[in-house]
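Every protein chain except one is present and positioned as in the full complex.
Let's turn to chain A:
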């Protein structure tokens, strides 16, 4: 199906379904979690109206369950009559046929942030290990100018030359006492 969107797309086979949810458009993911379809695979036909649970879209493009069994169909027939004759359970059943989640269910907080933060830290950690390995096995030897002995001699020479005597280095050195001010 040309306009289909499968979970096992080329190039993303190694990603789990959860991570796929982060990279695919949310409406596609919503539809691709097998609901009314008795499909084998998780294909969302994006050429047809799709269902979505969004607080800013109370009435999505299609009903949640569109494959109705006999019981559902009789209930739908009863819906054409006076609604006062429907029981509470029937009303709830009609709601659930049309919609997947109620507003409170949509607003429910998830633990997704833990997954996200965990993923971030894992990758930061791996990067840190990589950087550490690199600093040992990849970097060339440190120039001799970094040795503390060389640095000491360097500063001594700068002081002897009176580098920045007004406000900088040499101004901070007490030449009488031979120490920093």
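Following the convention adopted for this analysis, a contact is a pair of C-beta atoms (placed from the backbone, for glycine too) under 8 Å apart; a residue touches a chain by one contact, two chains touch by 3 or more; residues count from 1.
In this section, contacts and distances are computed from a predicted model.
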item: Chain excluded from display, named as in UniProt, from "Phosphatidylinositol glycan anchor biosynthesis, class T", "Cytochrome c oxidase subunit 5A, mitochondrial", "Neutral alpha-glucosidase AB" or "Trafficking protein particle complex subunit 2-like protein"; value: "Cytochrome c oxidase subunit 5A, mitochondrial"
item: Absent-chain contact - pick from A:48, A:73, A:91 or A:153; value: A:91
item: Chain A, residues in touch with the chain not shown (by the definition above); value: 55-61, 63, 79-80, 82-86, 88, 91-92, 94-95, 97-99, 102-105, 107-108
